[in-house]
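For this view, one protein chain was removed and the others were kept in their places.
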Amino acid sequence: MKLFEYEAKEILKKYGVKVPKSVLVKKGEDPIEKMKQAGLEPPVVVKSQVLVAGRGKAGGIKMAKTWDDVKRLVDELFDKPIKGIKPRLLLIEEAIPHEVELYVGMVIDRSERKPVILASKYGGMDIEEIAREKPESIIRVHVDPFIGLKGYQARLVGKKIGLTGKALSNFAKFLTALYNMFMEYDGELAESNPLALVGDEVIPLDARLIVDDNALYRHPELAKEILEESGEYTEWEIKARKKGLAFVELDGDIGIIGNGAGLTMTTMDLVYEFGGKPANFLDIGGGASAELVKTAVSFLVEFPKTKKIFMNIFGGITRCDEVAKGIVKALEELGKLEKPLVVRLAGTNEEEGREILEKHGIEAFVDPIEAVKRLMEL
Amino acid sequence: MKLFEYEAKEILKKYGVKVPKSVLVKKGEDPIEKMKQAGLEPPVVVKSQVLVAGRGKAGGIKMAKTWDDVKRLVDELFDKPIKGIKPRLLLIEEAIPHEVELYVGMVIDRSERKPVILASKYGGMDIEEIAREKPESIIRVHVDPFIGLKGYQARLVGKKIGLTGKALSNFAKFLTALYNMFMEYDGELAESNPLALVGDEVIPLDARLIVDDNALYRHPELAKEILEESGEYTEWEIKARKKGLAFVELDGDIGIIGNGAGLTMTTMDLVYEFGGKPANFLDIGGGASAELVKTAVSFLVEFPKTKKIFMNIFGGITRCDEVAKGIVKALEELGKLEKPLVVRLAGTNEEEGREILEKHGIEAFVDPIEAVKRLMEL
Amino acid sequence: MAILLDEKTKVIVQGITGREGSFHTKLMLDYGTKIVAGVTPGKGGQEVHGVPVYDTVEEAVKEHPDATASIIFVPARFAADAVYEAVDAGMKLVVVITEHIPVHEALKFINYAKQKGTTVIGPNCPGLISPGKAKLGIMPGHVFKEGPIGIISRSGTLTYEIGYALSKQGMGQSTVIGIGGDPVIGTSFTEAMELFEKDPETEALVLVGEIGGDMEERAAQMIKEGRFTKPVVAFIAGRTAPPGKRMGHAGAIIMMGTGTYQGKVKALEEAGVKVAKTPFEIPELLRQALKK
Partner (left out) sequence: MAILLDEKTKVIVQGITGREGSFHTKLMLDYGTKIVAGVTPGKGGQEVHGVPVYDTVEEAVKEHPDATASIIFVPARFAADAVYEAVDAGMKLVVVITEHIPVHEALKFINYAKQKGTTVIGPNCPGLISPGKAKLGIMPGHVFKEGPIGIISRSGTLTYEIGYALSKQGMGQSTVIGIGGDPVIGTSFTEAMELFEKDPETEALVLVGEIGGDMEERAAQMIKEGRFTKPVVAFIAGRTAPPGKRMGHAGAIIMMGTGTYQGKVKALEEAGVKVAKTPFEIPELLRQALKK
């Protein structure tokens, strides 16, 4: 789960990090009043609290030099969708004059199976671009997850991005705080970009934290309904998630259902191979019940992008007869399927499954290639 | 630093442990009023908040069955010194009827260099006695300090002290909380004795936590002046600590000063060997300044138990001339030494030191045996 | 031979009394797997499909000292602890079926197991099977047949599909490992390949990859450097998946420009590996590779 900038900064404060003074403004609140209460004056930065990447480039961060600017920019930003998402909150933050912008972040290195810290003296720009163009400018340090980030390692990172003296020790403190937050909050990613160097101090102008969804039960205070504003999901993806479906919207017009992510992706590939374009990815997972199958089929029938539907099931734990029953249920509930459906059934109880389908006039193939060919003819 | 029962229980609560409902009462406060505010009614247990061990046996824990009992016992306990210490606070706690009392505690095993958990089904009595008489009844489990207490280990401990089912899993939860507190609070010891088993629940009727003094800087919220009420120190030990002296009061009449704990203890042993009885242990440590030596000597002159003083210095880092200067300073400040002083000086700058002392008429020996003999003649 | 698992391996099932654990214990027993004990805390003394249940792995091992492998079906919140327990009890192989385990926990127990010399497969994996010998997982046993082909796969159902395709063409398998789809897993492509390289029964290998991560690239590197010398055919799922979208598997995110379909295919082809466009081409490519 992605946290908002203001949330990540609140958490960082608990780790002793100094963040810029700020107020959080909801739509309808008077930003001037709130700023005055907090002792905050222009110049300030007004920041759209959306979870999409590239918010700055998309115009979601504005400098306000006067009280009038604040009023105007707050109204402007509340009405401005960033990559399709309008913010529910704005963060108004003191402007921090600075010359040097650093980058620091951390993720889990899958190959090394260790947290890895990434840092660069070239913050403030697209760090991925820098990683591509000047890979040597990105410092990488692995951390033993049991021992934790040692103080000398934190200083070493700072030294390698060119810091010395008091700035170095302030950076090391910040990095340690960020690492501790990353570990204690089950981070998939924690980063600050840019991390401003102001004199000897380091100040996170932005902060990001993505928490592992599988670990959210350990952080109940973070749990919330943010699907709509995450910017990660389309309208139909949100509908699907609410129905418990693992669904991703794509650009084509052929609805895809598979069991298992690998097989479902492969089904998409197969459709492409034969000239079709998938409208979605929908994985019913292992051991799906008839009820789930019904939900999935009904959902793709409703989903306006699909013109026809291809369902590719290889029964392992999933039983083909159960799948067939689910399809029939959908058919019964909807009266009839408005869109053509081609089913491939193989594996556990495939014959029972095909029999059920054929009784209801639905084509069921064993060979996926034949099935795709038939699909493309429809 | 030893924490009070109520402090340890407050901390345990942060770890999700259910502790008995209670109120804390200061002298002069109305216990009835406070209990009513907290929704607490007799029967309750009134507990003297002192840091000495064996508080229960010493009469510091009383059951109050009626409101009258509460009033009477509160007055009684505030006036009752437990091993010489009167409580500043009383804890009034709901009485928890129970039949089974368990013991669980943890310390650091020096040999294994690992935290070790000790548990027994025979709690509520003197655990040290049980450890002596039925060593096999004490379960010992070592924990890897980097990995932490694993869930299965916690259950194993519970199983080995005879728990099953829901009680076992509640015990494992409690043990994990206690262990986490022990580690995060730099515990020298954490324990609960007795830990009551009430139905399936485990409830700590008492809780103890001793925090490593060297780690107190990491727990500033605990820092406080508790010397007087700790029960660990005598009046003169407290005076000494305030002067920065490592001083322990003993039963004899010969004042002892040494440099280094081992040498100081050996000096005590030597005095005993020649028929004397040390009045104290006072270690001036390594590299002592003349100022510290002066403070130490003056202190022992004032300390009423001492009839004569023996100072045994082997100069390594400590310089004998610096020590001699300190003695002379004490002499000058006090006018004269009211009590005979025998000094043994050897090691770094021993000759310079002896010369300084002899000028002021203080006997200085090289050989400690000769020095002790002289001491005993005085 | 096969790798990691054969008809003599004695197995403990952790979480045996749960719905999944009990169901798959039955299927594994039916397949011939030597399951000697089950573990569920608090359920010691029961039996599941004739298998005695213990409260702890320690107790199970005391009664069945020849047990060397464990398969874990316990819920995500307790799975990490089950792995530690299995490792501390001396298991040489631990298969973690459980999905939704927090990645920081997996990170730790995998590092721990490695230190102690235990092989972990998974988490979030279908397990492994040495066809005709034993099955330590949740795959349908009947789609696999005994033979000389090793399979290492990041994907579950797709593995069954491929195993089935191979079996139908008479190309049986020595051992099939579903290594799991989570970001951090106990056994990677290259680690499994080291074992297949040494297995005399395995004559060729099928790698079933996915977009995301760099395991396929590392496998290619290993082959290029001559550290894996048997014929290899690969298939990569997700050729047409849009970059950066989550595809159900967290493992299928394309990060930092690495892990693209094209990059993986290029790396593998440069190492001399034939990459199938669909799973159904694999048998034919394998036949060609074996002929050389």
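We call the chains A, B and C, going by the order they appear; numbering starts again at 1 in every chain.
The rule is simple: a residue touches a chain if its C-beta (ideal position, glycine included) is under 8 Å from a C-beta of that chain, and two chains touch if they have at least 3 such contacts.
Source: prediction; values computed, not measured.
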Which displayed chains the unshown chain touches: A, B
Per the touch definition above, residue among B:K65, B:K114 or B:H360 touching the missing chain: B:K114
Residue in contact with the excluded chain [from B:R218, B:H360 or B:K373]: B:R218
Touching the absent chain when the full complex is considered, from B:R132, B:K166, B:K359 or B:K373: B:R132
Residues from subunit A at the interface with the omitted partner, ascending: 147, 150-152, 155-156, 159, 164-165, 168-169
For subunit B, residues in touch with the removed chain: 107-108, 110-111, 113-115, 128, 131-132, 144-146, 183, 186-188, 212, 214-215, 217-218, 232, 246, 248, 250-251, 258-266, 268-273, 278, 281, 283, 285-286, 314-318, 346-348, 368-369
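We adopt the following convention: only the chains that are shown with their structure count from here on.
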Neighbouring chains common to subunit A and subunit B, by label: C
Comparison of A-C and B-C (more C-beta pairs in contact): A-C
Averaged-CA centre spacing for the pair subunit B and subunit A, given as whole angstrom: 53
Interchain centroid distance [CA atoms averaged], subunit B/subunit C, Å: 55
Computed distance of Cα centres, subunit C from subunit A, in Å: 28
Subunit C, residues touching no fewer than two other chains: 108, 112
Junction residues of subunit A, two or more chains touched: 146
